[in-house]
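With one protein chain withheld, the remaining protein chains of the complex are depicted in position.
And now, chain A:
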Amino acid sequence: MNVDKVLDAKGLSCPMPVVRTKKAIDELKSGEILELHTTDSGAFSDIPAWAKTAGHQVIEQREENGVYKFWIQKG
């Protein structure tokens, strides 16, 4: 996977992971991919829900040692 940008949002709590992700995605071009790292458990369901309404696609998501990782393709 070609990642165009990595956002480290570890340690931030809700709503900041989604706010930062949105800002980061805004700076990408359509089709580009953002890799997000967050430790907020709420983000695990909020990021996919947000991506769906905003028209982006979560290509992959997984948990690694307490860090939630997402790969989001801008719509």
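Quick note on the criterion: a residue touches a chain if its C-beta (ideal position, glycine included) is under 8 Å from a C-beta of that chain, and two chains touch if they have at least 3 such contacts; residues count from 1.
Basically, contacts and distances are computed from a predicted model.
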The hidden chain: which UniProt name fits, "HprK-related kinase A", "Carbohydrate ABC transporter permease", "Nucleotidyltransferase family protein" or "Rhodanese domain-containing protein"?
-> "Rhodanese domain-containing protein"
Pick out which of A:Asn2, A:Ser45 or A:Asn65 touches the chain that's been left out of the picture.
-> A:Ser45
For chain A, which residues reach the chain that was dropped from this view?
-> 13-16, 18-19, 22, 41-42, 45-46, 49-50, 53-54
